[in-house]
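Just dropping this structure here.
One chain of protein is taken out of this complex; the other chains stay put.
Right, subunit A next:
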Amino acid sequence: MHSLIRPNAWVGLKLPSGSTKVIQIIPDTTISLGKYGAFPANLVLGRPYHLTFEVLDKTLEETFSRLRIVPASELHAEAIAEEDEAEGNATPATGSANDAVLTATEGEEFSLVDEKGNVVARSGREVIDDSAIQTLTQEEIEELKREGNNAGKDVIAKLMLSHTALDQKTTFSLAKYKLLKTKKYIRRFQVVPIDVAGFAQWQLEEKDASKIMDMRAEMFGLVGCWGNVHYGGEDSMINDPHSRSDQCEKTCVPVQPDELKGRWLVVDDTCGMLVAAMAERMGVLYPKEGDDEEAATAEQQEVKTEASTQNGSAQQNGDVEMADAVPETTVPERPKTMATNKKQKVRPKGSDFAIPFSQTNTLTVIHSTSQPNLSLLNYWNFDITAPNHPPHPLLNHLLNLTWLQLLKPELDTSYSTPPPTASAEELASWKPSRRGNFHRKRRRFARTRYIVDSTRAGNFSGLVCASSMDPISILKHTLPLLAGGAPVAIYSPSIEPLAALADCFSVPRRTAWTSGNVPETVDKSLEELERWEGNEQFPLNPTLLQGVSIQTSRARRWQVLPMRTHPLMTERGGADGYVFTAWRAKPAEGRVEARGKFKKIQPSKKAGKTEEAGTPAETPTPAAVEDDDAAMAAKRKRADTVPALDTEGASAPENAATDDVASPTKKRKVDGGAEV
């Protein structure tokens, strides 16, 4: 995915100060890092990620700064030197490491490192002023920075040496002082790719944590794993029905529920960060790469042609886009990529009713506004609002619909309005704009219909959720859509909503439910109970989830340096973040008993586990049980249960309601028996 820095790629530039700057590397521009210098973007294009560059001083012949790749040995030189010293290593460390220790250029009067590689600063220079601790004035420092060469190392070295109290400093404070100065003056940066882990970290720590609901890396890991989000199988596209323009919705391809596999439901209020994380886990976030070098060359050529046309045609280009459809809603910084990539390839367009989505390995986003807010996906060059999008894997794997479309599709205009039809002659007589509109409407209809119908067909492989909405209300409508055994993973910055949700599945609630104590449930079938719309006492059907659990994780970072290893003193606080996990269960029909194997055990001993009382109406075995057998079994069971009831009721409080349930169940059983 991330091998070489491609033109127009979004990257992170890690600066010595510890902050990261996220920018798009546009060819033929100058990248400015403020006080750390400026350099032409082309000097990092085509270079690998994770390298550290140093901004060199301008030479006399050139108008720009060149870059130097800083080898890792130089980055770690001090730590290595310290280690060697600590070990009493008389022999100097590897040659390269020793050279690289922060030291001034030769011939200068100061030196920070002796021949043995010790970092303790010594100088023959006389102390100028005892009153001032740092003898260099601000003007002098500025002067040094201006004429400064050697990427700021001179400044640091001079600062160190003109620090009068340097010899009074302990090794630790010395190291700290130097680190401080290095952060401020050294002109280095590292280029890191924008991937989910790195970007989320940046968004959390430097940009706006609330935008991604304070979701830390640990949480992305947990939610992804507990949601079992993974590659959901090879793409299987739906055949184009080749419908003509005068054919109505009957020619739309019906949803084939058996073909739908590896689909995850998402409710995302993190501006698309969660979707990006899931897409990464499913392998649909980054474009497929061919051979690296080839791709790079191809892109290079394309960039060149673009560069020549770009200046003149940018404005026009924008106009063409507008004509096609909805005006682009605010895409603050990034219309450029869209425009430049646009010319790449024209997708072969199918008929209006062709469905562009894969039936496998998809994400279905349910959103509460008419357009989903997935703005952060722009950093991966995907814009859900763009009408004619350049190829992107998310195009075929990201489906989105509103809650209205999911729950009351008949009220949604784009779902319920039948598509317009027109004969070919009629169509030919129209103006192009009207024709475009006609096709757009038909395409939108087919897509909406497919998304809504396939989502309502259910059988999703999992539900992942990071939303500010009440999770109970989300689960009420999404639980019926999940396949049996499908995981549910819900993130929340605070524990309260998740606790309230977990309480809906508490043991007493479940017991009361399964023992038939809820009058509303008595005559309902399993399917009806799956779509239980909830009441005050039972907001959700408590038997639909198993293994309900809430957890949190926090990573504690450590500083690892020779003789100075300890956890970091401060870290980001804010929301702790919690994850609710469970699996979708398929409850057995009728009542289920769980009285344990209590033949030899005292009743009080078995009180520890979930008790649910009642008699089953029928066995859920695939092997069909004959009517009379079932009845016999049931009868026998009832006979078994009744005498046990009193002791049960007294000992186990959850079972207290056992006997009173007998009547409703009996009724249901009779019904069941009649059906069989």
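Assume contacts are C-beta pairs under 8 Å (C-beta built on N, C-alpha and C of every residue); 3 or more make two chains touch, one makes a residue touch a chain; residues count from 1.
The criterion applied here is as follows: contacts and distances are computed from a predicted model.
**Student:** Choose one: "Ubiquitin conjugating enzyme", "Glycine cleavage system H protein", "Cytochrome b-c1 complex subunit 6, mitochondrial" or "tRNA (adenine(58)-N(1))-methyltransferase catalytic subunit TRM61". The correct choice is the protein name in UniProt for the chain not shown.
**Tutor:** Missing chain, per its UniProt entry: "tRNA (adenine(58)-N(1))-methyltransferase catalytic subunit TRM61".
**Student:** Which residue from A:A424, A:M469 or A:A555 sits in contact with the chain not drawn here?
**Tutor:** A:A555
**Student:** Which of these touches the unseen chain: A:A9, A:I141, A:I212 or A:M282?
**Tutor:** Once the missing chain is taken into account, the touching residue is A:M282.
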